[in-house]
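A single protein chain has been omitted; all remaining protein chains appear in their positions.
All chains are identified by letter, namely A, B, C, D and E, in their written order; residue positions are counted from 1 within each chain.
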Amino acid sequence: MSLTPLPTILYADTVRLALAEDLGRVGDLTTSAIIGSGVQADFKVVARQAGTIAGQEVAREAFRLVGADVTYTSAVSDGSRVIAGQEVANISGPAASILTAERVALNFLGHLSGVATETTKLVDAVVGTGTAITCTRKTTPGLRALEKFAVRCGGGKNHRFGLDDAVLIKDNHIAVAGGITAAVRSVRAAVGHLVAIEVEVDTMDQLRELLTSPVDVVMLDNMAPAMLREAVAVVDGRMTIEASGNVTLSTVRDIAKTGVDTISAGWITHSAPTLDLGLDAVSD
Amino acid sequence: MSLTPLPTILYADTVRLALAEDLGRVGDLTTSAIIGSGVQADFKVVARQAGTIAGQEVAREAFRLVGADVTYTSAVSDGSRVIAGQEVANISGPAASILTAERVALNFLGHLSGVATETTKLVDAVVGTGTAITCTRKTTPGLRALEKFAVRCGGGKNHRFGLDDAVLIKDNHIAVAGGITAAVRSVRAAVGHLVAIEVEVDTMDQLRELLTSPVDVVMLDNMAPAMLREAVAVVDGRMTIEASGNVTLSTVRDIAKTGVDTISAGWITHSAPTLDLGLDAVSD
Amino acid sequence: MSLTPLPTILYADTVRLALAEDLGRVGDLTTSAIIGSGVQADFKVVARQAGTIAGQEVAREAFRLVGADVTYTSAVSDGSRVIAGQEVANISGPAASILTAERVALNFLGHLSGVATETTKLVDAVVGTGTAITCTRKTTPGLRALEKFAVRCGGGKNHRFGLDDAVLIKDNHIAVAGGITAAVRSVRAAVGHLVAIEVEVDTMDQLRELLTSPVDVVMLDNMAPAMLREAVAVVDGRMTIEASGNVTLSTVRDIAKTGVDTISAGWITHSAPTLDLGLDAVSD
Amino acid sequence: MSLTPLPTILYADTVRLALAEDLGRVGDLTTSAIIGSGVQADFKVVARQAGTIAGQEVAREAFRLVGADVTYTSAVSDGSRVIAGQEVANISGPAASILTAERVALNFLGHLSGVATETTKLVDAVVGTGTAITCTRKTTPGLRALEKFAVRCGGGKNHRFGLDDAVLIKDNHIAVAGGITAAVRSVRAAVGHLVAIEVEVDTMDQLRELLTSPVDVVMLDNMAPAMLREAVAVVDGRMTIEASGNVTLSTVRDIAKTGVDTISAGWITHSAPTLDLGLDAVSD
Amino acid sequence: MSLTPLPTILYADTVRLALAEDLGRVGDLTTSAIIGSGVQADFKVVARQAGTIAGQEVAREAFRLVGADVTYTSAVSDGSRVIAGQEVANISGPAASILTAERVALNFLGHLSGVATETTKLVDAVVGTGTAITCTRKTTPGLRALEKFAVRCGGGKNHRFGLDDAVLIKDNHIAVAGGITAAVRSVRAAVGHLVAIEVEVDTMDQLRELLTSPVDVVMLDNMAPAMLREAVAVVDGRMTIEASGNVTLSTVRDIAKTGVDTISAGWITHSAPTLDLGLDAVSD
Partner (left out) sequence: MSLTPLPTILYADTVRLALAEDLGRVGDLTTSAIIGSGVQADFKVVARQAGTIAGQEVAREAFRLVGADVTYTSAVSDGSRVIAGQEVANISGPAASILTAERVALNFLGHLSGVATETTKLVDAVVGTGTAITCTRKTTPGLRALEKFAVRCGGGKNHRFGLDDAVLIKDNHIAVAGGITAAVRSVRAAVGHLVAIEVEVDTMDQLRELLTSPVDVVMLDNMAPAMLREAVAVVDGRMTIEASGNVTLSTVRDIAKTGVDTISAGWITHSAPTLDLGLDAVSD
């Protein structure tokens, strides 16, 4: 199954806001003073470094909102890996419109490709282990749907999208509830039959308590590989296992080899550097 | 002059959108099932690494929007430097409200403090040179006003905020206009007397052409320190000089020492890793 | 665990839109012409028929948006059952503000209490069977979060909230995929570990195919009680079972007694008549 | 005069909000995982019960917002009566887009057709009497313009649209003003020459007081047919007469035969059950 | 009956938009750099010319949105006449907040008072004639509700608020319908019993045709006083009469003395010069 694009309706307002931020109250003072509306041009978006592309449709929307007669032709699809120097897209039409939307389009494309690229690095590191790579809710404010999409472009899976689409019981909840069992019972009484339940445990004792009333997913937080391996054995397929904490490019493969089902990492969304992309004029 | 907070009206909608992203269509399934509205708690935001704080009022707004009776007390003001383990804020009130807003508040505070922290590193690196550190328009879509504020918190200055509040003539504009002189002339005819004009030049020849009709600011793009020094001499105070390109923690001081007025770097906004912050329960 | 209120942020805009609909471009022509701002009054909301109340905080918000000095005191909490003639809330403050917001507040309270009341009827009908009552996505456009909340007030559980928080594979999906097994496989490859998967089946053959790769929930669509009983036996606890189709007050108990886990009905949201509520002046 | 469609601008945002409710933060998880963007399909909307159709353009807008290349062809126009089994519309295009928008489109079409259908029942019941059927402000929050349109589709007339487009003096206003005469005088002094004035009266005495300074419309509230007949005689054409209260399919014809000009009923908007409509795949 | 304020909900977004226009992406650069948040100040709004005040609550909202601790005390109520030099309001609180909101608040207050002032001039000119002064739909885009309110502050009455709250049949409608009688018949068949109907006529022949099926209001367009007098006699109380066209301060009294009920003028909204107001620091 190839990657399915997000419905435009889910990000069109985000693009509009970003353009409004940049156009302000006048539009592009420089371009409008210098470049007449009749000047046509041909540009290409080029990767200045290797990475995974995400956000082609978002970039297209930015150009579309500024000038209906700009043609944006993707050279590679979302989820593709590119090398330094590779063409990512071709953009032709009125030069003024293209230059006016350039920064907003590249800000989106660079940021989302950055998230996809970091995801890809983790995915590559665990290749062959059968373990999935998953994001978290530590996303950039306002960009959750897009960053989660970028994680999918990078070959990762998505964790829950918000506080409302799955349950995640953490230490503070357990403390107030008076224990894991009580917390799980309260949650089961409250939610519907399509809400997955996950519990975060820090110790083997907590894990064993949880197994007396297993839930859909257990998150093993900050456990070393040896303990993870033991936990996998103890769970024995009765719950999906997610490992989190101290996930880096150096540690992730060892974590994966313990047999956990998925590994989650916040930094692929909250600390991904932008993928360096440039807009080059195409000379005839 | 101490740092002035942004008017709330400039970011309240941004915070509201971020909360809407996280609360979805039900709110916090986990917390609402486990923690009654009468449970009070006391938490503190703690820095897990050293850095510069930005976004205290933004975090406060997130808690305020979820629960009017949450009290958010800043332990340090925006722009302050903290060390690992230092308390950043104290939050007390209904535990359910605090846990529900936690992630959104920390996503803002961590991201903005990350931008401030990267800015501070550059500012520290050029201390004593008299050169300013400046951001660019390479910001995260939707967060420009806040990231520009974070740059100020980190001791940096702001470049233009959008396409409409200053002119920046770049290579593509010059090419269409048929030269620097023509481009500047077109812009002067179009804009008002309060719009600053900047021109990007790549060579000493371009710089010399520009000096025949100087503008407010010249951007020297990707020039090595030796050429920058020469340029500073040639300009001789007739324009403000901005250096850009290849600005890293290792190069920035050498660039500053050439005598340029300001150095701009995009990565302090587009690639700043989040500052690691945690929410800890305060035991009585 | 008592019912938790929705965060105000999830419905404040809905209330604002409803008020805007009613106030139009001038406000309340009649009241403003007749009733001075100094006239204080005391009203009560009274149930004109028996039912289950839902929407007290929504009604409060409507009065709050029109007049900050109106006091809305709930006489019963959301989820309470009332008899005809019972007081639901007391409202005191400026008469003009109260009369201006009256219709919008009652439109919300009556509609949501109507949904809760229909839910309660089904819940009562299956009492003691251990079967839950669940809503669907057949909600009134714009009111999904509130109607789902009203279902919870009525003692029901929620089905998925949208197309994005759980998977429901139906006949059209199966047809395109070329069978249940292929459809389930495609979905598993695409979604994360916290997304529950449900499949709709119409026949015992389909059910048996599904059991070769069981999912979280199976929806048995339009099956008679005898077949439902057989299906419950066949599934034997390996999936949660939802029955749907032809659910009425007369049929629901027989369906529940087959041992299915939950029964879903669209009409409790899309066809619930309003609960008749009136606003009566309180004479001193 | 045939029924005129609502300007799209009046409901486009409502449709967008309803889609946003359903698509959430990812879109249609199920469909996007199973059905590729190249799969074309042909569906028809079929009435599962008899009724009056309203909302064809609203349904079209829902499909348009999800997929520009979906073709929605109405088989009958708004205001048409259909029988069970009759085709209402044909929809062809990408299967994924059609299935994604299906629920939202049918939620609108079913709800509005439900309102039109209830209206039609009342209109049919009074046929030949010359009395009009009218809605009230007891509408579903957020849907007033659409429900009022559906009432017109059903053959009814609209009452005022909000608090600002006509005056309706009720008992609470009369009590504060100190009588009908005083209330009418205050209103006349305040409103412009294009604002119609209606007064609600409960007794013949009130009616006679009102006739000393007649207004545009008198609402006779909860009067039995005998008293209505007397009132019609007393008014003698000097005001338009609206009867309200206790309006059912069994009572409405007797009320109409008293000679009142219009009869208003809130339940045609606030308690109309949805019209049962289904989406069937068209086999080639 | 004193003038009733508009519900805040009807203009709060308008004020917010106006502030957003002025604050841009940073807020008040000048004030925030110079004036610390602790500096308190006391200002007064002073009329620099005579006029009628409208918009006190709108100005208050502007200050409130920028700084919750600003106190705005009206010295005169909306609808009051002031002389040059008279104090209109006192504003005290943080100097920075007051200076930041000053321009937006005065732009509203000056514009609305300008509309009220022009209205007052016409109202004064017809004093004693019993004729009302009315606005039109020729309002400034985005400000209709506020300008209509300002007309009321100036002693005028409001014409219809939009295309949807009353019918106004003009020449183009009559031409398409094939005559006044046909046009009126179509409209009567379409609208509800609370919608007032007005017809514009240019000649005595049209007026006589209209009287064969009179409507609520007739607009006599561009008729000289002699013809207006004749028309008043012909109508003889069977319709409300509105005169429009060529209404100036010199002509309005003669028009009023013909006995028409109301006179409408577009320029009191679309061409009213601002009332000159200033903000003066109050020295202790």
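Everything below uses one rule, namely that a residue touches a chain if its C-beta (ideal position, glycine included) is under 8 Å from a C-beta of that chain, and two chains touch if they have at least 3 such contacts.
Please read all numbers here as calculations on a predicted model, not as lab measurements.
Trainee: Consider the whole complex, including the chain that is not shown, and state which of E:47, E:95, E:133 or E:265 touches that chain.
Mentor: Once the missing chain is taken into account, the touching residue is E:95.
Trainee: Sort through B:138, B:159 or B:270 and give me the one touching the missing partner chain.
Mentor: B:159
Trainee: Quick one: which of C:21, C:118 or C:242 touches the chain that's been left out?
Mentor: Within the whole complex, the residue contacting the unshown chain is C:21.
Trainee: If you put the missing chain back, which residues of chain C would it touch?
Mentor: Contact residues on chain C toward the absent chain are 21, 24-25.
Trainee: Spell out, residue by residue, where the missing chain touches chain E.
Mentor: Spelled out for chain E, the touching residues are 14-15, 17-18, 21-35, 39, 41, 95, 99-100, 103-104, 106-108, 110-111, 114, 137-145, 161-170, 172-173, 175-177, 183, 186-187, 189-191, 195, 267, 270-271, 273-274, 281.
Trainee: Could you list which residues of chain A touch the chain missing from the display?
Mentor: Residues in contact with the chain left out: 16, 19-20, 23-28, 32-33, 36-37, 65-66, 96, 100.
The criterion applied here is as follows: only the chains that are shown with their structure count from here on.
Trainee: Taking B-C as the reference interface, identify its repeat among C-E, C-D or A-E, namely the pair sharing over half of the contact pairs by residue number.
Mentor: Overlap exceeds half of the contact pairs only for C-E.
Trainee: Taking the mean of the CA coordinates per chain, how far is chain A from chain C in Å?
Mentor: Distance between chain centres: 32 Å.
Trainee: So, what's the distance in Å between the C-alpha centres of chain D and chain B?
Mentor: Distance between chain centres: 52 Å.
Trainee: Residues of chain B that contact two or more other chains, please.
Mentor: 21, 23-28, 32-34, 100, 144-145, 161-162, 165
Trainee: Tell me the shape of the graph of touching chains, choosing from line, ring, star, complete and other.
Mentor: If you draw each chain as a dot and join those that touch, every dot ends up joined to every other.
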